[in-house]
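What follows is a single structure, and I will ask about it in a moment.
After this line comes chain A, so read on.
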Amino acid sequence: MSFPGLINYWAVAALMMIGFYAVIAHGNLVKKVIGLNIFQAAMFIFYISMAKVRGGTAPILDDDLSVFSNPLPHVLILTAIVVGVATTALGLSLIVRIRDAYGSVEDEEIRAIEAASD
Partner candidate 1 sequence: MINSQLPILQVMVPLLAASLCAILPFRRLTWLIALAASLAALAISLNLLVLVLNDGPISYALGDWAAPWGIEYRVDALSAFVLVLVSALGSIIMVFAPTSLAREIDADRVFLFHAMYLLNLAGLLGMAVTGDVFNLFVFLEISSLSSYVMIGLGRDRRALTAAFQYLIMGTVGATFYVIGVGMMYMMTGTLNMADLGTRLPEVAATRTVIAAMAFIVVGLGLKLAIVPLHFWLPNAYAYAPTVVSAFLAATATKVALYALLRIVFTVFGGPAMIGLPVDQILLVLAIVAMFGASAVAIYQTDAKRLLAYSSLAQIGYMVLGISFLSATGLTATIIHLFNHALMKGALFLALGCIYLRLGSVQIEKMAGLGRRMPWTMGAFVVGGLSLIGIPLTVGFISKWYLIQAALERGWWLVAALILLSSLLAVIYVWRVVEVAYFQAPSDDMLQLREAPAVMVVPVWVLAGANVYFGVNPQQTIRAAQSAAAALLGGGG
Partner candidate 2 sequence: MSPETAIIAALAVPALGALLIGLAGRVPNLREAITLTTAAALLAIVISLVLAWFDGARPDVTLLEMIPGLSLRFTAEPLGLLFALVASSLWIVNSIYSIGYMRGNAEHNQTRYYIFFALALTSTMGVALAGNMLTLFVFYELLTLSTYPLVAHHGTPKAVRSARTYMGVLMATSIGLLLFGMIWTWQAAGTLTFTPGGVFEGKIYQPLTGILLALFVFGIGKAALMPVHRWLPAAMVAPTPVSALLHAVAVVKAGVFAVVKVIVYIFGVEHLRTVINFDWLSIVAGFTIVAASVVALRQDNLKRRLAYSTVSQLSYVVLAAAILVPISVAGAALHIAAHAVSKITLFFAAGSIYTAAHKTEISQLDGIGKRMPWTMVAFGIGALSIIGLPPTIGFTSKWLILQGAFEAQNSVAIGVIILSTLLNAAYFLPIIYVAFFRSESGEAAPHGEAPWPMVLALTATAGLTVVLFFAPGWPLALAQELAGIVR
């Protein structure tokens, strides 16, 4: 792995935006949640990238090693991953309910149904 300065932060940014775009532009509710997952995964990579130290190793102490990557972001991201999956689960169960109530999981169709029933 080379150390290309900021480029991999930029890749992370691009990744985030792919997810973010899916969230706001796609009408399918499942797709929105998928987008959310990509968005968050990119955020995880961002944290883990900043923890990396050149020439370091995983932060498991060993007398032979002296340079470790920063453990703190790892901890944060462990938490964030779990929070993310919890959100996903909740979002998906809402989708199931919405499908029951409207017979659709497409944003525009739901809107149309709503407009028709008013």
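As a selection rule, all candidates are chains of the complex that A comes from, given by their letters.
Annotations for the structure displayed:
By definition in this document, a contact is a pair of C-beta atoms (placed from the backbone, for glycine too) under 8 Å apart; a residue touches a chain by one contact, two chains touch by 3 or more; residues count from 1.
Note that the structure is a prediction, hence the values are computed from the model and not measured.
The candidate list 1 or 2 contains one chain touching chain A in this complex, and it is 1. Per the touch definition, chain A reaches candidate 1 in the complex via residues 16, 20, 23, 29, 32-33, 36, 39-40, 43, 46-47, 50, 72-73, 76, 79-80, 83, 86-87, 90-91, 94-95, 97-98, 101-102, 110, 114.
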